[in-house]
Structure formats: C-alpha cells, structure tokens
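Shown here: the complex without one of its protein chains, the others still in place.
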Amino acid sequence: MSSTFGTLYRVSTFGESHGKAVGAIVDGCPANLQLTEEDIQSQLTRRRPGQSDMTTPRDEADRVTILSGCENGKTLGTPIGLMVNNRDQRPGDYQEMSQVPRPSHADFTYQHKYGNRAASGGGRSSARETIGRVAAGAIAEKWLREQFGTEIVSWVSTVGDIDAPDLSEEILSREDVDGNLIRCPDQSVANQMMDLVATTRDRQDSVGGVLTCVARGVPVGLGEPVFERLEAKLAQAMLSIPATKGFEIGSGFAGSRMFGSAHNDPFQMKKGGRLGTSTNHSGGVQGGISNGEPLVFRIAFKPPATIGQAQQTASFDGEPTVLEAKGRHDPCVVPRAVPIVETMTAMTLMDFVLCQSYRNAGR
Amino acid sequence: MSSTFGTLYRVSTFGESHGKAVGAIVDGCPANLQLTEEDIQSQLTRRRPGQSDMTTPRDEADRVTILSGCENGKTLGTPIGLMVNNRDQRPGDYQEMSQVPRPSHADFTYQHKYGNRAASGGGRSSARETIGRVAAGAIAEKWLREQFGTEIVSWVSTVGDIDAPDLSEEILSREDVDGNLIRCPDQSVANQMMDLVATTRDRQDSVGGVLTCVARGVPVGLGEPVFERLEAKLAQAMLSIPATKGFEIGSGFAGSRMFGSAHNDPFQMKKGGRLGTSTNHSGGVQGGISNGEPLVFRIAFKPPATIGQAQQTASFDGEPTVLEAKGRHDPCVVPRAVPIVETMTAMTLMDFVLCQSYRNAGR
Amino acid sequence: MSSTFGTLYRVSTFGESHGKAVGAIVDGCPANLQLTEEDIQSQLTRRRPGQSDMTTPRDEADRVTILSGCENGKTLGTPIGLMVNNRDQRPGDYQEMSQVPRPSHADFTYQHKYGNRAASGGGRSSARETIGRVAAGAIAEKWLREQFGTEIVSWVSTVGDIDAPDLSEEILSREDVDGNLIRCPDQSVANQMMDLVATTRDRQDSVGGVLTCVARGVPVGLGEPVFERLEAKLAQAMLSIPATKGFEIGSGFAGSRMFGSAHNDPFQMKKGGRLGTSTNHSGGVQGGISNGEPLVFRIAFKPPATIGQAQQTASFDGEPTVLEAKGRHDPCVVPRAVPIVETMTAMTLMDFVLCQSYRNAGR
Partner (left out) sequence: MSSTFGTLYRVSTFGESHGKAVGAIVDGCPANLQLTEEDIQSQLTRRRPGQSDMTTPRDEADRVTILSGCENGKTLGTPIGLMVNNRDQRPGDYQEMSQVPRPSHADFTYQHKYGNRAASGGGRSSARETIGRVAAGAIAEKWLREQFGTEIVSWVSTVGDIDAPDLSEEILSREDVDGNLIRCPDQSVANQMMDLVATTRDRQDSVGGVLTCVARGVPVGLGEPVFERLEAKLAQAMLSIPATKGFEIGSGFAGSRMFGSAHNDPFQMKKGGRLGTSTNHSGGVQGGISNGEPLVFRIAFKPPATIGQAQQTASFDGEPTVLEAKGRHDPCVVPRAVPIVETMTAMTLMDFVLCQSYRNAGR
C-alpha cells in the first residue's frame, strides 16, 4: 500500500468501501487558510453516487468531518484529519462473489498480493476510496484559487464512441459542466451520451469514456525535472484513479502523428505583457515545467468491470463458472470522476507550488 | 529539480548536455549481483546518437565507468556510482539561440523557474540526461531477468501517420527490434517509416511517433495501491522521458470506447496451472497490481522541437524574430527512446519488487 | 508539519490536544496480522494521564477505534485508520496564557512559524499528539513479537538526580516495569524517585529524567547505511518525542571517555552457535546495522515546561509579566513516556525489517 501522495502537500488516505469510515490526513497545508467543512463538501457531493439516473443509487450522505488542523475556521498548519462515515453497508449484495474473482476487478490481484481481501465490495480498489482524496484536494483547490486564481475544470468529452467537440479553448465553469447529468457542457452531445448510458444500463452492460481537464491560472515554473516533471506527476495522479487506462497532455497521442513545424508552439507577446505561445500543443508544459498557458489533458476510463450480464469466467481454483453481478452499479462512472480529476490536479499543483519557492536564489 | 526515482531501488541522476559528465547513483541494488560495465554498456550504446542516418550524428562514445558499489565483479549492496564523460562539447553550434527561447523547448520555463539556464544545448532537458537513467535501469533489467526471467522489449509502433500492426501478442526479442534502424519489427512498415523520416529530414522538419512496450515474466503482485498503482508509476516513469505527451496501458484510450461486456478479461486456467485471463485489455494490471499477464503499454512522443526550418517566434523580451536551428538534430527520436523506455520500465518494476516482499504476513 | 514516519511501515498522525480527535493512519502493515482494538489499547492505557498520583489527573478514556484496514480480526494490508476521540476539552483552564508565550513551550515558535496556533493546550506539541504514534507502534510491536520474538522494554532509570543502577543486562518484563507508579524496576530507587516527584509537585515545580530502553530479539541486519543507520533513525524517533533533549546508544557519552582497547566488543561464539560479542559497548549496532546483541539506548527528558510556580517572563510584544500556570499538570512525564519510547522503537525496527528483505541477491 502506498496511500500517501505529495512531498510537502502530503495526502494520506484510508478506508475500505464497507468499513467504518474513509478519510484522509492532509499534512502540509499552510496555516491561516479559511476552511470549513462546507468548503470541502461541495466536491464530495459532486462525487457522490446516487445523484441521478446516471449512476448507482446507493444512498450515502458522505458528510465530511474535520477532526483536527482547524480552529476558529482557519487552518493551523497542522495535519487536517478528514473523515466520512460509511453508512450504507450491505455486504449481502456482494457475498456470492467471494469464491470467484470478478473479471477485471482487483479480487485476484489483491488476494494474490495480500493473501487476504475485503470480503465485500472492492475494498481499497473501490471508488469509495476516492472520498479521502477528493476531500484533501478540495482544500488544495481553495488554496490555489485564493493564492493564484487557479481554476480547474474537468468535463466528460467522450462516452463510448460519442465525442464532444474540443472545448478546451473555451472558458468553462463548473456550472457549465453540471448543467446536465452526464457533465458534458455541449448539451446536444450530452443528450446522445445519456441515451447511450441508458441503453447500456438496460442491457446490464457498462461503457467507458474520456475526461478532459483544463487548469487556468497555473503559475509559471511548476514541475520538478527530471522525474517529477509536471506532466509525469499529473500522469501518476490520474492513473492512480480507479478504472483509468490512459493519460495525454496537450497534443497527446495525436501529436505523435504531427511534424515539428506544425507542432511547435511559437512565442508571442500576449495581453498584459506576458510572453506566451500562440498555440498550445504543449498543453501548458515545456521541459516538464508549467509555462503559463492552460494545462490541458485527457484521461481515459475503461467501462466499469461490474456488469449485470452473465459472464463466463473461472473461480480461484480454475473451475469454469458463470458470474452475474447482483446489486445496482454505475453503467458509466465518468461523470462522477469529474471532481476526482479536478481535486487530484489541485493537490498535484499545490504540492509543486510549495516545493518550488526557493528555486532561484537570486530572487 | 527532483532527480531521484524510486523508494528502495533509488536512482539519482546528474548532468547537463554539455558539462563534464553525466551519470547516476543507484542506491538499493541488492548485493551479489554479477555486474560489469559491459552489462550496462549495451543499452547505453543502443541509446547513443549517431548510430545511423536516422539520428543526429554527434559522435559520443558514451562509455560508462562504475565508480563504486562493485568489487570483484559483484555488487556490494552499496551505492553504485555510474559516470559517462561528455566529450563532444561544441557550444558554438547553439550560442545564437540564447536571446530567443526556442519554441517548444525548455528555455523559457527553465529561465523563468531558475533565473538561469545552461547557455548551450538543452541542459537538463536534453536527451543526454537520459544516460544516467539508462545505465541505472540496465542494472535493474539484469536483476529482474536473473530473479524472475522478466523480459522487457519495446519497439516503434508508429512514426507520423504510419502505424505498425499490433505486435503486442507476439514474443519479440531485442534482436527483432534492432533488425532495422527505425526499430520497428515489421520490416515493410519499417521501410515506410524510414522513408518518412528521410523526407522529413530533407525538409528540415521533425516527426513524432509511438513506442509500444511489453514486459513478460512480471511477478504477480507488483504495484502499491493507491497512489503508486503499477500503471500510475509507469505513467510517471514514461512521462518523465523528454518529449513524451501520452501514456496508455492495455486497451488505453480505445478501451474507453468499449462496453464492459467486451472489455472485461475473463479468468481461465492457463498452462502450468496458473489462473490467468483469456484476453488482456487490462494490460497486465488489475486494481493497480500486476496480474501475471504481460504488461502492455504505449507512449506518445511529440516531434522533436529543434528543426532546421525557419520559425516565426519572439525573443524573451517579446520582439518578433525568426529562428533557424543550426547544428544537426534528430528528425525522429523514437528509435533511440527504445532503451530509455525499457530501462525506465525495469527500474519501476524492480522498485516494486523490493517494496512488496512482506505484504502478506501469513507467508 | 511532517507528521509521517517510515518508508514502508508508514505512520501518519493527526490531532491537536483539544480538537475532536487524534489518531493515525498506518500504511504498509502486512496483511493477515491478527489485530483487534485490544491489542492496541494496552499501550494507550499505559500512556494515559490520570493513572496515578504521579501524573496529571485529566480523565481521558483514550479508547481507540480501528476505522479501516481490518476485517474479521485480521489486517487486510490496506491502511489502518486509528482514532481516539478527545473528550476532556476544558479550554478555559488555558485561556489566560494566550498573550504570553509560555517559557520553554512551543507557543512562540508555532506562532512565528505558522502565524497561528491552537488557542488552548499545546496543540500539536502537546503530549496528546503521541496517542497516534503509540497506537501505530503497538501494531508494530505485535508484528515484531510474532515474527521474531522481539521484546522491547523501557523503564525510568533516572529522575532528577536519582539514578537507578544499570539494569540493561537483566531481562525485564513490562510487568516488572509497571510494578510501581514511577516505572523504575528497582523498588527502593523507585520509592526515592516517587518521593522526589511528590515534593516537586508540592513545590509546584517539575523534574526531568532519563529512560532506558532495551530491545531483545532484534534480527541481525537492520539499519540502512549511510543516512538511515539504525542508531540515526532511533535518534530521530526518540528526539521526535516531546520534551526530549538527548539520545545515546550503548556506551554513549561515557564511551567517548574510553580507550579503544577497553571499548571494542570482541567476538565470541555464543549459545546456539551464534557469533556474538562478549561486551556490548556498541549497544547492538555496528556500522549502523543491528548485530544481534540487545539494542540498549537512553533518552533524556527535560522537566515539563508547565509549572504552577510564578515565572518572570515577557509577553509576545515584550512586556515583562509574571506567568502562573493554572490547571493540573504532570510534575514528571517520564513514566508516561515509557510506552511512547517502546512503540517508537517498534515502528522504527519494523520499518527496517520491511525495507531490507532483498538486500542480498544471493539468498
């Protein structure tokens, strides 16, 4: 287990899907940040299942409690303990699976690695684990916004084979994104996506998708070459989210098909006397360091592994068997992944800000 | 700067493109591994520029010296100091660029972050930095091969818009890969790729590409959920390589377009009484942990930023200017990236092996 | 704040003295360890204030709850969330101090570093912070005992100028130590110590002391030269305990007065065919690595800073003032430090065990 992320803004999470509680410790948050539970709750609520038709109706209030690190509404500079109780424990729904590792789940690998695993739900590989990170990252978002005006907005850009147009150059708000249940700011594409999710659910199947994330107002200079280049840590952060299969920044995989003469981002003087680039194939990073242009990246999510359809597979001891998931499950997780992507981005950026303050002795 | 990678197999690199030397310290390599400079040299030689027409003809012998950590041909368990002298220092070729940040290079971001930068070449963002990692990862490759029979093979699967067929299920050797200069094991596709590189060089342009990497013989159980899932650390490792823009594992971005019923990897008993999966959309990981199937992942490289063509851009103080790179430069770096990808994979895997030994107290 | 300790057995603590809760996350505990809250509670209870006349009568039950990481009485290999509610919150007792930094307390330095501090009690510098560590270390103790038979016993060897005889070569149990309230196994010395504490309390003063700690059954080979030598990490662990001022191992400061011919520990064959040393001036470590002899070290604790006597000091803005602590406070903390020292020792040792498993590739 390696449940800690970050060097100076250090987030450690805990909690299984069906234990007593999940949560996190945030170590390294500067003192004197105004902070209440409400500041954290909004992203937790966006992450929550049961918001709509789109997602699993497990009813969990997911109310966060700040256990430490704040007094009189301000951070103390000490570790912030964050806890969300688990209330909806229905292990019965899952019990049948225990002799058969669920295909494309973590049952097999956890059992092999640990010789034990949570008997019900996904244990640490469950989406519920992400509560701790979202809470911890929500604090980072607030700090970045107050210090630098940083705005991080993610949305669903693909579901199955339905693609939204490229919206990365438009300045979108979270309200734009939350305008529909699928969290795609293009309403007509969103309708198609929601239709696809509905028919997928009716077939007791699941479907994958892609999120785009844009961060504006990122200070120039973030990222620590060589091994902690900004894009490298963002890639780690994103691929640490359950169900992710890919990450690309700026031109990404499409950029690998381009020629340098078209791909290079020329410099030009921009509004406010800032030297910037006229295109942004780089996606906001050059040499592993933020260059002041918006960070633009995309994350691929596989279709959820839990499906109601019968699946031919084998038990732990190799016996062929047919598996049918009971319970109700998300046919498409990408809308709920939006706050997870945003908060993981925030904690990555904040850690780099804290780490880089003295890079230039001449200042 | 964060030039250290790994928790127990810890690699720290140093060196600018045109300083006295580049190299690395490997801390944490187990004792009693048979190790000579020749074991390391082969991957360094594969990484070397000037191997062919395909790449920049800077002649650097890149001979590695082991400074410490070995005695009588065996590792001592102490830090292994590795050094390669820089011999081909021709700063004159680069000098003209200093008032103008090169588009899509690190000049602008390094200057902003550090208030200083190497006056010539790419400094730490240069490909020459990768020598230390390749040397360090070559040791990890040897150890993994001897302990587990792990074989890591990468090749060029795309150059520009020329794609090789999917070869990830074939068991390829490094000899297969090195059969041609572009390092694509499909010779007829390789010929097309080499033609494209040649015409690109003639136009004084550059072109991107994609590498595929497959690791076989990876022990089950590697990867440390949550934040150091195997795919997350591989993504970090790969995106830490200069010029990378994307990473995907298993089904990757294409998998996000699939339905769960098609994407799930069912279990079945395999040869040798091993429970495995009949498909490998997961790419060898489930829940962030290796499952015994081959690791399969792909890395996108942008076209090199240095091109001979004139580029319209601006100087540091915003003056419009035209830039033309002097010197000779790689029009396509992906063949040389093959050993970098392999060795970064090896050091990532080896670190996980060392970290996980006691995960299960019941053993 | 840096509230995380350890590389693979990673303990992160949280909690102020008067917030909602204190606790810890233990990340990296191997799976399948039998573990209940009772296993942890015994050391927490030994640490608890209000056990006797000797210590502050604040009544805190300090019952630990395991929030995650266990199922059916066994660890899962996932992070173990540990929480103890704060129940005795009487900020009124402390309020008056707020304009005056208490001498030899952390008020001044916290205020300067963070620009904020817990308005009451000692915040993170309070002894209450140690609850999280004790809980986390109690798990390490259990694991070490089961894996290697390691026994760690600490006791009070000095209070003020009353010294117990050297008991480090006797095999003492925790029952021996707990035989009296001052936790000195020599009953007649203990009586003198307790008399001194009583007269000190009557004078509204406080007094310091020294703890000795011996760990037997420590595997040979623990410790990671150079910077994480076993004695170096033990020193860090011990000096991270509030109120500590010194650490020495084996011969310690007295050893610096000796000649090499007397100080060297000659080897001899011991019972069971084990090569050992006939003396133990080294205190169980050579070259930073455990040698199989008992670890023997001592920790100096200053007298508690909070005293009832009037003290002439100055306020934050430099005004001379007289300070008299209200509330009831420990005149001597060393008996309560016993479980803290033991559990910090355990987590240090366990981390080294997990880190060193592959040191020798030839095994």
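As written, the chains take the letters A, B and C, and residue 1 is the first residue of each chain.
Simple rule for what comes next: contacts are C-beta pairs under 8 Å (C-beta built on N, C-alpha and C of every residue); 3 or more make two chains touch, one makes a residue touch a chain.
What you are looking at is a predicted structure, and each value in this text was computed from that prediction instead of being measured.
Looking at B:38, B:71 or B:175, which residue reaches the missing chain?
The single option touching the absent chain is B:71.
Of the residues C:101, C:137, C:294 or C:339, which one touches the chain left out of the display?
Touching the chain that is not displayed is residue C:101.
Check each of C:39, C:141, C:176 or C:231 against the chain that is not shown and name the one that touches it.
C:231
Taking the entire complex into account, which one of C:43, C:168 or C:244 touches the absent chain?
C:244
Could you pull out which residues of subunit B are in touch with the chain that's been left out?
Here the touching residues of subunit B are 1-4, 10, 12-16, 19-23, 25, 27-28, 31-32, 65-69, 71-72, 74-81, 83, 110, 113-119, 123-124.
List the subunit C residues touching the unshown chain?
1-5, 13, 101, 103-106, 108-110, 112-116, 122, 124-125, 129, 158, 160-161, 200, 203, 205-210, 220-221, 223-229, 231-240, 242, 244-253, 255-261, 263-269, 273, 275, 277, 281-283, 285-291, 300-307, 309, 311-316, 318, 320, 355-356, 359-360, 362-363
Which positions on subunit A touch the chain that was left off?
On the side of subunit A, residues 7-8, 30-33, 75, 77-78, 143, 146-147, 225, 353-355, 357-362 touch the unshown chain.
The criterion applied here is as follows: only the chains that are shown with their structure count from here on.
Where the centre means the average of the CA atoms, what chain is farthest from subunit A?
Centroid comparison gives C as the farthest chain from subunit A.
Of the chains present, which has its C-alpha mean closest to the combined C-alpha mean?
A
Roughly how far is subunit A from subunit B, centre to centre by C-alpha average, rounded to an integer in Å?
Distance between chain centres: 26 Å.
Could you put a whole-Å number on the gap between the CA centroids of subunit B and subunit C?
Measuring from centre to centre gives 45 Å for this pair.
With centres defined as the mean C-alpha position, give me the subunit A-subunit C separation in Å.
39
Indicate the residues of subunit B shared as contacts by at least two other chains.
225, 355, 359-360, 362
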